[in-house]
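Excluded from the complex is one protein chain; the other protein chains are retained at their positions.
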Amino acid sequence: MRTKLHQVGRRLLQALPSVFGVVVISFALTRALPGDPAIYFAGAMADKESIEQVRIALGLDRSWLEQFFIYVGNLFKGDMGLSLSTGQPVLQELLTRLPASLELTFIGLGLAVLLAVPLGILAATHPGSWIDHVCRVLVTAGVSLPTFFTGLFLIYIFYYLLGWAPSPLGRLDILYLSPPTVTGFYTIDSLLARDGETFISSLKQLILPAFTLGLFALAPIARMTRGGMLGALSSDYVRTARANGLARATVLLTYAFRNAALPLLTTLGMVFSFLLGANVLVEKVFSWPGIGSFAIEALVASDYAAVQGFVLTMALLFVVVNLTIDVILTLTDPRVGLDD
Amino acid sequence: MTRFLKHFRYVMGENPVTVFAFSLFTVILFMGIFGHWIAPYDPLATNTAMTLKPPSWSHPFGTDHLGRDVFSRVIVATRLDLGIAVSAVALSFLIGSALGCSAGFWGGWPDRIIGRFSDTIMAFPLFVLAMGIVAAMGNSVENIIYATAIINLPFYIRVSRTEASVRRNAGYVNAARLSGCTDGRILATQVFPNILPPMMIQISLNMGWAILNAAGLSFIGLGVRPPDAEWGIMVAEGATYIVSGEWWLALFPGAALMTAVFCFNLLGDGLRDLVDPLRRT
Partner (left out) sequence: MRRRDFLKTAGAVTGASVLPFLKFLPAEAAGRSDTLVVVAGQGINSLDLHRKGTNRPSYQVTVNIYDRLVRFGVTELKDGSLSYDSTKIEPEVAESWTTSKDGKSLTFKISPKAKFWDGSPVTAHDVKWSFDRAVSLGGFPAVQMKAGSMTKPEQFVVVDDMTFRIDLPKPSKLTLPDLAVPIPFIINSKVAKAKATEKDPWATEYLHKNPAGSGAYKIARWDPGQQFVYERNEDWALGTKPGVKRVIVREVPSASTRRALTERGDADLYMNVPAKDAKEFKEGGKIKVSGAPIDNCLHVLGLNLKHKPFDNKKVRQAIAFALPYKEIVEAAAYGRGKPMYGAKEMTPSTIKWPQPFPYDTDFDKAKALLTEAGFGKGFETTLSYNLGLADWQEPTALLIQEALGKIGIKVTLDKIPGANWRTAALVKKSLPMHLENFGGWLNYPDYYFFWAYKYGHLFNSSNYKNPEVEKLVDETLHMSVEDPLYAANVMKMISIAFEDVPRIPLYQPYLDSAMQKSVEGYASWFHRQLDCRTISKA
């Protein structure tokens, strides 16, 4: 166990350079953005003098290098600066918005797993048949749809024409108030508050965006499941199990799938990170108050602190997700070492 | 070579989906090359007397808010979209495989630096990185290409690094080394050609990605400049008209976009079978 802890520690250290790289690149990138935050911040009709005042107040009159060290120094103090466009501290913005993005991503991923795993198993049990081809075409179609396009048409059909879906207004319908914050996930919080109605409402809001997002994740999950299952089904132990006359379902689920599940977990980690990045557009289409829509607004407004904060948060999240997956793998599978 | 062709025919025969994708690809390629001659109308000519007309015989995909023919615009856009995707993928393929090969072949500090570099890019939310690059460098086709190329780099670096490191001690490489070839020559003549097949899969899958990426950038307003026709920007513009019932503005370019991406993804799958049937997953 000691060596494992040691390995985890080393893995964390390994992630440090890329996190530092992210800090540097995001800093440089935001400074390269067109638009002058001092002018933006000084507001409409401000004159030259007040623009200069703002520039000094924001520390933008200093050299880049100085600004960078101040920024990094503040980061260590947990201060990510103030978002110009929303007027709130970036850290607070991100903390209130992150659960929204995570909840959407988790549900999207969950939906994708529910659809893709059976498809993958189905394809693996009938390799080369028309079922296999249909599965492949289906999941490939999913990954070929631009998320914003799918989102818009789903809204048009299910909200506007049919009226089945609630208005695409973010996490809750207009007349509901958010449940008391415990986790920040409305579905969980409303359950904790024993508020069934809010739970249903928040779930309804989630369906369309999560489905849009999930479509995108079908392909990698289904492919991985199919591949893993094919490998497992042709393995000795499955053949032995079959020869021993075990039921087909038992063989499939207990023997083959359990062995195919491990590489699937690694894929899920990657897909999760990927979805977290991809939901930027989905959030925009569905007015979802997550960190993605926040980042788009911030980028268009040259809102330095907000863009940097967002990118840094995402990078840290990626590191955490990958690390978690690695740790789970090492803990469950003795063959896997952490440093490869 | 004949073995390869046989294998090709076998895989194609086995896999009707790949055949379908391949024929789709030729159609798209044809439109990309000859689109400007096929298009029935000038894709840029406005006609304010004919705005927002639904599909009809004279305008099979309808007209847009300035009376331009959507059908012509969708066809003509093929070249630009393919152009962006091909250039971006070519760029990241060339740079990525050069970096990846050197990292895998030599190992040591180049490997470490290149590895850190690609880790750093991977740690970014890729789409947001692309947005940032285009926003910082300005709205133009070239910048979209650069941004798309940069965010795809790590994939090529990874694949070529792995493939090159596997092959650095292969028999034919050692033989070449013994016969006095320089490292650079070995890389170019022995290693690089051998890693091409796995890279082809990556390229094909990446083409779809690149098109989607460019379209996504256009959707948030950071894309191709008007009045050029491009699928993503057409969907983005059309999106505001869906609710008022002018669905054809977004649907047709969206469908074209999806078809192209779909085609490249299926082709990538098919190529994978072709190159290495065992690794098919």
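Every chain is named by a letter (A and B) in the order it is written, and numbering of its residues begins at 1.
Keep this in mind: a contact is a pair of C-beta atoms (placed from the backbone, for glycine too) under 8 Å apart; a residue touches a chain by one contact, two chains touch by 3 or more.
Note that the structure is predicted; figures quoted are calculated from it, not measured.
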Neighbouring displayed chains - absent chain, whole complex: A, B
Option touching the unshown chain, where A:Ser178, A:Ser234 or A:Thr250 are the choices: A:Ser178
Residue in contact with the excluded chain [from B:Val17, B:Ala39, B:Leu99 or B:Ala135]: B:Ala135
Residues of chain B (touch criterion as defined above) contacting the omitted chain: 44-46, 48, 51, 65-67, 135, 139, 221-222, 225-227, 237, 239-244
Residue ranges of chain A at the interface with the undisplayed chain: 34-37, 39-47, 49-51, 53-54, 57, 84-88, 92-93, 96-97, 152, 155, 159-160, 163, 166-170, 173-181, 193, 195, 197-198, 201, 284-285, 287, 289, 293-294, 300-303
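To be clear about the criterion, only the chains that are shown with their structure count from here on.
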Distance between chain centroids, defined by C-alpha means - chain A, chain B (Å): 23
Residue ranges of chain A touching chain B (in the complex, touch as defined): 17-19, 21-22, 25-26, 29-30, 32-34, 128, 133, 136-137, 140-141, 143-149, 152-153, 156, 160, 219, 223-224, 226-228, 230, 276-278, 280-281, 284, 292, 295-296, 299-300, 307, 310-311, 314-315, 318-319
In the complex with chain A, residue positions of chain B that touch it: 14-17, 116-117, 119-120, 122-129, 131-133, 135-138, 208, 212, 215-216, 219-221, 232, 235-236, 239, 242-243, 247, 250-251, 254, 257-258, 261-262, 265-266, 269, 280-281
